[in-house]
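Just one protein chain is left out here, and the rest sit where they should.
Order as written gives the chain letters A, B and C; numbering starts at 1 within each chain.
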Amino acid sequence: MNAIVKEKAVAPEPAAETAKREVLLKVDNVSLSFGGVKAITDISFDIQKGEIRAIIGPNGAGKTSMLNVINGFYHPQEGTITWQGKVRRKMKPYEAASNGIARTFQNVALFKGMTTLDNIMSGRSLKMHRNFFWQLLWHGPAANEEIEHRKKVEEIIDFLEIQAIRKTPVGKLPYGLQKRVELGRALAMEPDLLLLDEPMAGMNLEEKEDMSRFIVDVNQEFGTTIALIEHDMGVVMDLSDRVVVLDYGKKIADGPPEEVQANQDVIDAYLGVSH
Amino acid sequence: MLYDIFIDPFVQMYDMPDFFLQVLWEGFVAGILYALIALGFVLIFKASGVFNFAQGIMVVFAGLTLVGLNENGVPAYLALILTIGVMGVLAYGVERVVMRPLVNQPDIILLMATIGLTYFLVGFGEFVFGGEPKQMITEQLGLPTGSTAFEIGERGLVILQHIDIAAAVIAVLMVAALGIFFNKTRIGRALRAVADDHQAALSVGISLNQIWAIVWFAAGLVALATGIMWGARSDVSFALEIVAFKALPVLILGGFTSIPGAIVGGLIIGFGEKIGELYWGGLVGGGIESWLAYIIALVFLLFRPQGLFGERIIERI
Amino acid sequence: MVGSASASPRGENTFPKILLRNAKVFGDRTAFREKDFGIWQSWTWSEVSEEIRAFSIGLQSLGLSAGDKIAIVGANRPRLYWAMVAAQALGAVPVPVYADSVAEEMVYVLGHAEVTFAIVEDQEQVDKLLSMSDEVPSLKHIIYDEVRGLRDYDHTHLHDYASVQQTGRDKLAKSPALAGEWEKGFAGGKGSDIAVMLYTSGTTGRPKGVMLSFDNLVISARNGNAFDHLDETEEVLAYLPMAWIGDHVFSLAQAFTAAYCVNCPESMDTIDVDRREIAPSYFFAPPRVFENMLTMIMVRMEDAGKTKRKMFDYFMGVANKVGEKILNGEQVGLKDRLLYSLGEFLVYGPLKNRMGLTRMKVGYTAGEAIGPEIFRFYRSLGLNLKQLYGQTEASVYITLQPDGEIFGDTVGKPAPDVELKIAESGEVMYRSPGVFVGYFKNDEATASTKTPDGWVHTGDAGIIAENGHLKIIDRAKDVGKLNDGSLFAPKYIENKLKFFPNIKEAVAFGHERDMVAVFINIDLTAVGSWAERNNVNYASYQELAAHPDVYGMIESHVDQVNRDLAQEPMMAGAQIKRFLILHKELDADDGELTRTQKVRRSFIAERYEPLIDALYDGSTSKHVRTEVTYEDGRKGAIEATVEIRDMTTYDAGKGMQEAAE
Partner (left out) sequence: MFYREAGQFKTSYKADQALMPILQDRVGLAVILIIAFAVIPATANDFFLTSIMIPFLVFSLAAIGLNILTGFCGQLSLGTGAFMGVGAYAAYKLTSIFPDANVIVMVLLSGVFSAAIGAVFGLPSLRIKGLYLAVTTLAAQFFLEWCFIRIPWLYNYNASGAIEVPHREVFGIVASGAEATPLARYFIVLGITVFIALLMANVLRGRIGRSWMMIRDMDIAAELMGIRPLRTKLMAFAVSSYICGVAGAMMVFFWLNAAEPSSYSIRLSFQILFMVILGGLGSLSGAFMGAAFIWILPVILKFVPGLMGIDLAAETIEHATFMIVGALIIFFLIVEPHGFARLWAIAKQKLRVWPFPY
């Protein structure tokens, strides 16, 4: 029954798909500066539903600033951001979450005092509603709510294969695992858009491969749209459907990996950057 | 009512300029003393990032030691020198016993340690010299007493205590001295290096421990001076401990690491407090001196969280 | 004793029937647990029977029918155990396969067994099977437990366990009569029917498919239960390969017949924690596991504070002196008793707690001879650890150590209903209800192993001691003679070496040679931590193995072994003359070990021929290059210059006085 082999369909070709996909987030002519210093200059691009979108560029290209703009931590002086079809007003950082945007941080920003479990549970905060007085009682509604969310969290722990460190305080974990927990925390928010700020920074090859696998799985299993920053070209090229390249706060290229890779400006920008 | 709040005080200021001047002077002197205490805080904070709650007690302690020694028959000037010695020993001890083991601990822990130190010094001071208030040995130290009165307009009168003038002068001298110490001397520059960047300081071969001992000693001297001044105006007692908290709002205004800031902050608080008390305090039954300073600082904070001289903080992630 | 009566009703003769009985008698008792999503998910017997029924009917509708072979591939999971019974209910024969076996091995087994269905754990296994579907034309359907990563696969021949089960449930919902029919389906099942096919990872040649009937399993299982008074209150941990007879009997046959609870760990890296949480009352493990636990204990104690270590050593001394006596209920002085109970509080108790053996009523080790000192260590802690001697072909049980008759060097008396005899060749032979039906599609092998009147060749050389206990010397074919005629039993020597925590594996040579020489594998955990403590830096196993200090350490161990051997008249002639430390760890992926981690002597002999020559040509070092297979299947090679050391040997009987004590 060679049948099986033949019929085993691989994941749909991204390139083919992208055309039809609807736009989730659109950035138009955004500029950002701190006290005169321009971090981002007139950048426009979009992120489509269900894709893995990479933002790459040499150090200091304004990648992180871009991310901070997207999730409302910085407010651009110029330009508009269209989120799910609506032009987004100036919003408070905490509103990003309720808008369905989750993120991880360049240098892990876990809650050091808590266990892996609690860290990921914290991702559910927005989805839990039992008020203070139920919490006082604990037994009954509050406990049930907790349990129902614990189930979700356990699925994530299972998904990321971190059962062994479930009850370990995150401070004690090796860097690679911390990154994984942070990803889990973001996943717990069940975001529409997941922002990953250098998810593989400071990882060894093996860890990088694991992380890549998880990122792809997240994208395929949950259909989560992912925008990730990485300055390791190699990784990005395998992972992402489309890539936007920044350099000195300006956009120098945008398109599918192979295209971008060929682009002369990109090559120049990366000259001297060892990869 | 509104009249009492918004008009009447200013009318009074106009009607009785002499009184107003007197108030300003009081504020000025109080400010100087706050500034002096704040100075002690700044010295230590600058060099070690430690918020030294014990500064207030060090003032009292210094004063007590001086007076105590004198009471036990030690001639004033010798007592003064001995006290300086004691402050030196204290500085060394603190560096050895408190600072060194607690290096790199979170602020709050160090803060707590200095409060622990406060307890210890209070206990120790009382243990040795007894708890009851003492008279500062102003004359013996050859500090001016008495007062001079100035005629303001007709029948207006402003009285300046000589000791206050002395206080002002000494304060100015001390600031000047510190300024020179920081900018001209090797250790002083080293100190600033430490304040800016521990690693850098270490790399140019400065022993942090040394530095700490020195700043604590410097702070000790400042405390002594403050103690004398303050003691001369009221008397030397642990009530001062509370007053020492006033240094906090001062620092808030001036910023934790700026010496000029400390002075300016001190004066602002000094003036604000006295004027507030004498012209508005009455409306709420007086005694607002006890908290006005903090409220001023609080309001100020809300608008400029980094202090007068501190630079702006940009949040990054 | 709770329910021990109900542990041995003879009525039901197949697992499906026993399942129904358990669902009736022990309906609300927990039958299976699995650590999943952070807690122990539990199923009662009635739930289990419902699950199995639904899945079984689901399989039926997929076309699984009597006589079909159905492969079971994956780690221990309730669903996989259930799948076996579900298949049996339809008259199909489950064929558990080692999940971690390399592709070729698996292809052979699946192909040889002509499996039509495969029930697998997850994507990894699915991919493996898909990749070999060309070589295994009989395979029609693959059913997986873990959905992850399989969404985009084509599902015409691929099914989700849950959905198959759902089909069953729906059908049942539609026609409740179905349940009855399903039960009727196996009501007529005979005990002589084939229950399961297990492929023995033979130390030589291709694996053989051992066909075991229900009678084989059910009867031996009941005997086993009766022998150790096991009932429905036991807790066991299912963590050994499902394809191995041991696990099959302990986690399925005995579990069903005694109706006790089977617990499946969360994952292989949480196994220690899971064992501690469950604290099995009936525990089975190959010597390797006990060796590792002991090594772990020793390593950790090395890192412990001075006083703690003193205390530990002292009380271990006490235990060594009186522990076993107390366990065997012999006379012991009051002082010792008190000391021992103090030790129990300070050391033994906590140790058992850490190992998760606190509640262990009886524990077995088998598959290989266990180092006598290791064995004694556990017994001296008050753990009723016993040896058994068994085989796939015997449905495990051949001999067992009865309580109170425990001797480190023997494997016990014949199990209930087992007849035992020693052939003139010295080979151990047995006959029992557990004796297998035959090798699948391999009559000549069957014939050569099993005599017409039902006696089975174990392939082990042994003697029956005066106390009626069987003593295994070695593999029959491995026992050899040195050129000077003195007896050479490699295993015996190897086990002596392997007792030292620092030595993980040892291979002895000497048959038809002038002297005994050995390969040694150091234990990376033990030696590694030793290296840390003595800040010896090393980058790889190879480097550490070659380190002079390590050599020195191993040399002292080998010397100790020689001293021991010298004390044993039979073995004195076979002392170790030369040894070397291998530059790589022996590894199943390279075919050097079997899947059950037994050394493949002959294979190693070929593979490392140059080294063996070097051992015997007197050279003091040898440069070698060796092919290796990495976990991900890539191949590579490692080179090294291996040092060889000479050993002094001792005259026979030297140090007899010690032995006399």
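Here, contacts are C-beta pairs under 8 Å (C-beta built on N, C-alpha and C of every residue); 3 or more make two chains touch, one makes a residue touch a chain.
Keep in mind that this is a model prediction, so the values were computed, not measured.
Using the touch definition given at the top, which of the shown chains does the missing chain touch?
A, B, C
Hey, which of A:Val37, A:Leu136 or A:Leu205 is the one touching the hidden chain?
Checking the options A:Val37, A:Leu136 or A:Leu205, the one contacting the hidden chain is A:Leu136.
Spell out, residue by residue, where the missing chain touches chain B.
51, 97-98, 101-102, 105-109, 111-113, 115-124, 126-127, 131, 242, 245, 248-249, 252, 256, 284-288, 290-291, 294-295, 297-298, 301-302, 305, 315, 317
So which bits of chain C touch the chain we can't see?
Chain C touches the missing chain through residues 33, 38-42, 276-279, 297, 300-301, 303-305, 308, 311-312, 345-347, 349-354, 356-359.
Suppose we count only contacts with the excluded chain; which residues of chain A make the list?
Given the touch definition above, chain A has residues 71, 73, 93-98, 102-103, 105, 109-114, 118, 121-123, 125-126, 128, 130, 132, 135-138, 142-143, 145-147, 150-151, 185, 189 touching the missing chain.
In this section, only the chains that are shown with their structure count from here on.
Average the C-alpha coordinates of each chain, average all protein C-alpha coordinates together, and give the chain whose average is closest to the overall one.
Chain nearest the overall C-alpha centroid, as shown: A.
Just give me the whole-number Å value for how far the CA centre of chain A lies from that of chain C.
Each chain's C-alpha centroid was found; their separation is 45 Å.
If you average the CA atoms of chain B and of chain C, how far apart do the two points sit, in angstrom?
Computed from C-alpha means, the inter-chain centre distance equals 77 Å.
State, to the nearest whole Å, the distance from the C-alpha centre of chain A to the C-alpha centre of chain B.
Each chain's C-alpha centroid was found; their separation is 51 Å.
Please set out, as single numbers or ranges, the residues of chain C touching at least two other chains.
Within chain C, no residue contacts more than one other chain.
Enumerate the residues of chain A that touch no fewer than two other chains.
Answer for chain A, listing residues that touch two or more other chains: there are none.
Can you check the complex and tell me which residues of chain A touch chain C?
For chain A paired with chain C, touching residues are 1-5, 7-12, 117, 150-151, 154-155, 157-159, 161, 163-164, 166, 217, 220-221.
Can you check the complex and tell me which residues of chain C touch chain A?
36-38, 130-131, 133-134, 137, 139-140, 142, 148-149, 151-154, 156-158, 266-267, 269-270, 273
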